[in-house]
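Coming up: subunit A.
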Amino acid sequence: MSLFIDTVLRLAGWLLLAPLIPGVINKVKAWVAGRRGPPVFQLYYDLAKLWRKGVVLSHVVSPMHVAGVAVGWVALVGAAMLLPLGEGGLAFRGDAILFVYLLAVARFCTALAALDTGSAFEGMGAAREVSYAVLAEVAVITGLVALAVESGSLSLSTMLTPSPGAGVALLGAGLFIVLLAENCRVPFDDPNTHLELTMVHEVMVLDHSGPPLAAVLHGASLKLLIFSVLLAEAVLPLGAMPAWAAAAALAGAVLAIAIGVGLVESFLARFAFRRVPLLLTTAFLLCLFALLTAWKGSEFGVTESSVAERGAPAAEPFFGWRP
Partner candidate 1 sequence: MKELLVILAPFAGAIAALAWPREGTRRRLLPVVGAAHAVLTGWLLVDPPAAVEGSWIGFDAVSRAVLPAVSLLFLVCSFYGLSYLRLRPERGNRIFVASLCGLLGLLSLSLQAQHLGLLWVSVEAATLSTVPLLHFNRTGRAVEAAWKYLLIGGTGIALSLLGSFCLGYASLVGTGGGDLTFAALGREGAALSRPWVLAAWVLLLVGYGTKMGLAPMHTWKPDAYGEAPGIVGALLAGGMTTAAFVAILRVRQVVDAAGEGLVANRTLLVLGLFSMVVAALFLLGTPDFKRMLAYSSVEHMGILSVGAALGVGGLVASLFHVWSNSITKGALFLSAGNMRRAAGSSRVPEATGMVWLTPVSARVFAVGVFAITACPPFGPFFSELQVVRAASAAGQTGAMFLFLGCLLLAFLGLTRLAFSVLDGRPRRSADASRDRFRETAGILVPPLVFLAASLWLGLATPEWLRGLWDEAARTLTYPG
Partner candidate 2 sequence: MSSNLNLLIGIAMGLNLVALASGRLPSLIRAAAMQGVVIGVLPLLMHSEFHWLVAAVSAGTVVVKGFVIPSLLQRALRAAHIDREMEPLIGFIPSLLLGAAASIGAIGFAGALPLRPEHAGVLLVPGAFATVVCGFLLLMGRTKAISQVCGYLLLENGIFLFGLLLIRSTPLIVEAGILLDLTVAVFVIGIIVDRIQREFDTLDTRKLTALRE
């Protein structure tokens, strides 16, 4: 029974807190620009408004147009539920792989829903989105492998207990770039733009309206929260802290990441399309070197504590990777 309540509380937390992050980012951008900006809760108002509206569908779309959005949103919620928050929760061996797959499913369904309209414009948006995603995904997977090698585990709850060292800084930087790319933030895409040729993510959702659009927007904010939490937990040693301190640290870190994203958006211009792969390759390399320090670092004293010192985790062979 307590498991049920626990799960419901987590779910409610994820769903309710997610729209806050874009609000914080927009507020930071407004502050830097010297404007007052929209209220922090603006996305809540928007979602409520969209929920009350009707759906306008094109004649040519199939049910996939709406189903894709729904499946994508559910997949994102599932991914969020896999991330560990304190004791308990969903945790099993290999959930990291499921996590990556759920994120991929969400993107796949969003792209499919966009392609379903048959519009060349939305097709172009979907193509751009997945061409970024191909590179970003490699970086995410490399980062997760780095964590897996370092902890010797394939479960997110044990993987996300980093040890201090150079590897963490590399991983943090890499995951931050991935966060910006995956959520279509500024150097990659401008979430505020409605200039047709520069949009990436926005293009895909142009034909959605009403509740499906609300699901897309909520899903996007949820994804942002997922990546912020992932980044925070990958960098901060939350497991070593008492529960209340861990919660406070996590909340603070997520807030800091949101502010960081806002600052990046304020001070950086959007990159030219051809420069984007270079940045994503950089993110991949950062994660790759984090993997390397996790794997070989103990030989060179780069990571302060090796796995052996922390006690090798219980039997969880990972494709024979043993640091």
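Selection rule, in plain terms: all candidates are chains of the complex that A comes from, given by their letters.
We adopt the following convention: contacts are C-beta pairs under 8 Å (C-beta built on N, C-alpha and C of every residue); 3 or more make two chains touch, one makes a residue touch a chain; residues count from 1.
Keep in mind the model is a prediction, meaning the values are calculated, not measured.
One chain among 1 or 2 touches subunit A in this complex, and its number is 2. Subunit A meets candidate 2 in the complex at residues 166, 275, 277-278, 281-282, 285, 288-289, 292, 296, 299-302, 304.
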